[in-house]
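Only one protein chain is missing from this complex, and each of the others stays in its spot.
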Amino acid sequence: MSQPVENQSIQPKRWVYLLPLGIFVGLVILFFIGLELNPRLIPSPLIGKPAPSFSLPRLHHPGEIFQETDLQGEISLLNIWATWCPSCKQEHPVLMQIAKANKAPIYGLYYKDDPEYGVEWLKNNGNPYRANAVDKDGSVGIEWGTYGTPETFIIDEKGIIQYKHVGPISWQDWKDKLLPKIQSLREKSDV
Amino acid sequence: MTSRSIAFLFFFFFSCQVIAEIAGFPFETEAEEQRFRELSTELRCLVCQNQSLADSNAGLAQDLRVELYEQVLSGNSNKQIIDFMTNRYGDFILYKPRFTLKTLFLWLTPITLFIIGVVTLICFSRKQGEYSTEQVSDEELNKIRSLIDSEDNKK
Partner (left out) sequence: MIPEIGHFILILALCVALVQAIIPGMGLLNRRVDWMNVAQPAAVLQFILVLISYSILTYSFIVHDFSVLYIANTSNSELPLIYRISGVWGAHEGSLLLWVLILSAWTAVVAIYSKRYPVDVGAGVTSVLGFISIGFLMFTLFTSNPFERHFPAPVDGADLNPLLQDPAMAIHPPMLYMGYVGFAIPFAFAITALVQGKVDTAWARWVRPWAIGAWVCLTAGITLGSWWAYYELGWGGWWFWDPVENASFMPWLTGTALIHSLAITEKRHALRNWTVLLAILSFSLSLLGTFLVRSGVLTSVHAFATDPTRGIFILIFLGVVIGISLMLFAIRAWQMRTTGSFTLVSREMSLLSNSVLLLIAMLTVLLGTLYPLILEAITGEKISVGPPYFSSVFIPLMVPVVFLVAIGPLMSWRKENLSQLLLKLRQPAIIAVLFASLLLLVLPGKANFTAWFALLLAFWVINNCFALLKQRLRNTNNLSQGLRRIPRGWYGMITAHIGLVMTVIGIGLSSVYSQEQDVYMAPGDDRTLGAYRFEFIDVKKKPGPNYMADVGTIHVYKNDERLMTLHPEKRLYNVRRNVMTEAAIHSNLLRDLYVSLGEPRNLESGSWSVRLYYKPFILWIWLGGLFMVIGGLLAVTDRRYRIEVPDEKLKLDSTHVAAS
């Protein structure tokens, strides 16, 4: 059984044997990064874009209209909420504190809910909102890319969306994420 | 991941079992219905774990189906509809990723691997046509032969 010399040429090179290990090491690194990521968080494509236009009745004054231009002029928060949403209720005390801190006005988009319940809820638990727009059928919610209430947007004085927070805001979130964002926006606009 | 993000899971109130309806959307032409069906399977229900709009009973999925239905009826093209969705929800909503620079690797790897595989196999074999024997010691070869023989006798 002699061995033809040419056969050596069809041998896989040494690095081929290391290939599976290499790919695997890459995967492990990826997974370590992946464990830090939140699979449920979807970044919004609206950031850096003007707030979507809408024109809706106000919660407390159904005869009056609330529209996106009302958000312009100063840095503001837009909070999307409903009374059927338990985590919105959980978030409510934090919104009250934020309103008290008076760093930025909070506007509400009252999402897919009966206005009566909302008025009742705010009467009993305090009203952190400067004004609320009632989005009864949820169509404005779609414009804003809502997928999990509560959602909170930071909108600058030109009406450009600068930040989005999904899920209830905790006091920690406010201190660590939203407030610094508002402050940096304010500094920029002052310059 | 922190305990905060675990708690996150519970906040997503839009569970896939909230009250909703699978509505029958009436279509006038079969082409429109076909387009609606296709698009609703290619768009992801954002709030469910892993379902398309067509499969989900979640409230948001229902709203987006209505949106999709209206857009199909008003004659918007598939591209317009997909742009509408991605402008609001990002590329995450597309189950079929668009062919862009970022998904180049995703779309081209299978065909590249296939070509590499075929070329390697052909190269691997052709040279062999001339030298069909393997490098085995005589002792091993005899052993193999006896094994093959014993097998053939069994048949």
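As written, the chain order gives the labels A and B, with residue 1 at the start of each chain.
The working rule: contacts are C-beta pairs under 8 Å (C-beta built on N, C-alpha and C of every residue); 3 or more make two chains touch, one makes a residue touch a chain.
Everything numeric here is computed off the predicted structure, so don't read it as measured data.
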Seminar exercise, completed: Given B:Gln34, B:Gln80 or B:Ser125, the residue that touches the chain left out of view is B:Ser125
Seminar exercise, completed: Listed in rising order, the chain B residues that touch the chain left out are 1-2, 6, 9, 17, 19-25, 41-42, 44, 49-52, 54-55, 57, 90-97, 102-103, 105-107, 109-110, 113-114, 117, 120-122, 124-129, 131-132, 134-136, 140, 143-144, 147-148, 151, 154-155
For this session: Pick out the residues on chain A that sit against the missing chain.
Result: 3, 7-8, 10-12, 14, 17-18, 20-21, 24-25, 27-28, 30-35, 37, 39-43
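What we mean here is this: only the chains that are shown with their structure count from here on.
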Exercise. Within the complex, which stretch of chain A touches chain B?
Worked result: 1, 3-4, 6-7, 9-10, 35-38, 40-46, 52, 84-87, 90, 112, 137-139, 141-149, 167-168, 170
Exercise. Where on chain B does chain A make contact in their complex?
Worked result: 1, 4-5, 8-14, 46-47, 59-60, 63-64, 67, 86-90, 92, 123-124, 127-128, 130-131, 133, 135-138, 141
